[in-house]
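Shown next, in structure tokens, is the structure this report addresses.
Just one protein chain is left out here, and the rest sit where they should.
The block that comes next holds chain A.
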Amino acid sequence: MGVISTIFGFCGFGVGISSGLVIGYFLFIYFQPTDVKNPEIRPLVERDSETLQQMLPEIPLWVKCPDYDRVDWLNKFLELMWPYLDKAICKTAKNIAKPIIAEQIPKYKIESVEFETLTLGTLPPTFQGMKVYVTDEKELIMEPCLKWAANPNVTIGVKAFGLKATVQVVDLQVFAQPRITLKPLVPAFPCFANIYVSLMEKPHVDFGLKLVGADLMSIPGLYRFVQELIKTQVANMYLWPKTLEVPILDPSKAYRRPVGILHVKVVKAMNLKKKDLLGASDPYVKLKITEDKLPSKKTTVKHKNLNPEWNEEYNFTVRDPESQAVELAVYDWEQVGKHDKMGMNVVPLKELTPEEPSVKTLDLLKNMDLNDGQNEKSRGQLVVEFIYKPFKEEDLPKSFEESQTVQKAPENTPAGGGLLVVIVHEAQDVEGKHHTNPYARILFRGEERKTKHVKKNRDPRWEEEFQFMLEEPPTNDRLHVEVCSVSSRIGLLHPKETLGYIDINLSDVVSNKRINEKYHLIDSKNGRIQIELQWRTA
């Protein structure tokens, strides 16, 4: 009897608990509002000390640490922009998700999946401080402290077997401290080639996931489990030193390395116009390649000749055969006054076939304006021979990735030896008594090298590379670097001055392969010099 009663009891309990759950569900959860309200934000001044106490752990880093900068202006900017950004993001997200959903649905016998609501809420992400690190490398490092406590409302309605279920994500909170590195820096907009993002700590993620109105995340234990799972997953992918790399532009392109050589042979000119009052013109040719900073090259002057023959050869380095062009202009030499231009023409490099010599007879024009009527007048012709030789793949300088790390020494390096590379980047606060036209002088094993002079500058930037081939590692050697200045005039009064020097022990370079550091100059007030050293072995 007791046994049956107990069994009934259990059965009853089972029935009771399920019906109780259903009743409870309708009683407590079903009629809960599903919309997301804007949180009421009370001004801080009105709060009592108790709520302030609760707030303390969330205090922005810029309050706590002086090395973080406040970026409230950015927060304000984001806040003002957020309603627009929210709409734009949601629209894009919907557009992206639609085709994916349409593709996936038939596999799972689901009738439809659609966003019932999709909004990221009214609260924008905030930055609670920004910290930057200054290194001697060509990179920018910043660490914003990002906190996004949002009130989004993402409801997905799923219809299957005639039933409808909704999944709702609310109260998403993401706190993270990413490190954003922009490197390498390149001299072309936007001035960096890659963005690297990595997380310095495991991010904090919190959210509510409502399945048919009931928040799964509030089941004790489940939330912790899910959060841990997300944290580990994200950490596995992006926690420092793992990084997310976003390429912006190809660094090798930004640097515009030379890709070939153009040989130009100015052969002759014919039927030039007489420009001088007395006698014939004295023509010479000026050659220039566009987008290059080098001064133009000139042929010799052929006196009193309207059909001059030069047969002179010139070489140009080509950086971009698609857009570059050679400008040729014939001038009339004058003893006094300005040289008259007798005509010109431009040959775009893309018209030339690589490796193939081509002789062109160019009509000389007044200018390159096609509509100028003056161009119809004959000004004579110029005969020029071109050969464009692109560098072979193997001649090309090593790609950028490799140059970042230490390159291999060249083939002919003696065994056990290597190549010592000294790159003099820049100096700061160097000052001479009478003049400051600094250049760096490098002394190594009696060999002397010099950088170019920078005129009247206390913070010169040289960016010059010097190489020394060595038989054995320079473990016990020193490198002597001296910053000097010479007067820009013929200075009998104030001859050469030394602005500071430094001796660098090279044993560190041998063990580290690469060192890039700023050194304080000796015999200088505040002077510093940045030198990069590399030890390349075979």
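Quick note on the criterion: a contact is a pair of C-beta atoms (placed from the backbone, for glycine too) under 8 Å apart; a residue touches a chain by one contact, two chains touch by 3 or more; residues count from 1.
Keep this in mind: contacts and distances are computed from a predicted model.
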{"item": "Chain not displayed: protein name in its UniProt record (\"Transporter\", \"GATOR2 complex protein WDR24\", \"Small ribosomal subunit protein mS39\" or \"C2 domain-containing protein\")", "value": "\"C2 domain-containing protein\""}
{"item": "Residue of A:303, A:377, A:434 or A:461 touching the missing chain in the full complex", "value": "A:461"}
{"item": "Given A:88, A:237 or A:359, the one touching the chain that is not displayed", "value": "A:88"}
{"item": "Hidden partner chain, residues of chain A it touches", "value": "4-25, 27-29, 32, 39-45, 47, 52, 54-56, 58-60, 62-64, 66, 69-77, 79-81, 84-85, 87-89, 91-92, 123, 126-128, 130-132, 134, 140, 142, 147, 149-151, 170-171, 173, 185-189, 191-192, 206, 208, 214-215, 217-220, 223, 291, 337-338, 341, 457, 459-461"}
